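Every protein chain of the complex appears in place save one, which is left out.
On to chain A.
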Amino acid sequence: MNQLRGKAWKFGDDIDTDAIIPARYLNTSDPRELAAHCMEDADPSFAGRVQPGDIIVAGKNFGCGSSREHAPIAIKAAGVSCVIAASFARIFYRNAFNIGLPIFESPEAAAKIQEGDEVAVDVESGTITNLTRNEQYRATPVPPFMQEIIAAGGLINYVARRLNG
């Protein structure tokens, strides 16, 4: 699936991992339980209303704070197809790639996309299309090495292939 498409949910700058999945729910790592509380402290209605394919659009430094992989796991398990942000915190950035949650860095898209806009993303080219406003934005290209990890189906498959030939 090279094309992701969904309705945009808009968030601000510095959305931290506690807002994405509060630590009070981290006594489990079951993706479904985590998804039920996704974005709870930023928007308590999110988990109940998010639709499969929907896209999170946020400002700078998305995913700052904790190393908890539960944050991208919760977003992915909630059905969100990808996250677009002006910038990402570095541990969240790695974690998202490692678990196969597509993320795109684009300050322009983050600024111009509004809540509820219909957005399509071409994963390979990094082209973001705002279908509601008829605009296109470019995402920062992903380093080739990270593309290899994605192509392998995530870090674990990449490592398994390396170790087991």
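Assume a residue touches a chain if its C-beta (ideal position, glycine included) is under 8 Å from a C-beta of that chain, and two chains touch if they have at least 3 such contacts; residues count from 1.
The rule is short, and it goes like this: contacts and distances are computed from a predicted model.
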Query: From the names "Transmembrane transport protein", "3-isopropylmalate dehydratase large subunit", "Carbohydrate ABC transporter membrane protein 2 (CUT1 family)" or "NADH-quinone oxidoreductase subunit F", which one matches the UniProt record for the unseen chain?
result: "3-isopropylmalate dehydratase large subunit"
Field: Full-complex contact with the absent chain, from A:Thr28, A:Gln51 or A:Thr140
entry: A:Thr28
- prompt: In the complete complex, which positions of chain A touch the hidden chain?
  reply: 14, 16, 18-19, 22-24, 26-29, 40-42, 44, 60-61, 64-70, 72-73, 87, 89-91, 94-95, 98-99, 143, 145, 154-156, 159-160, 162-164
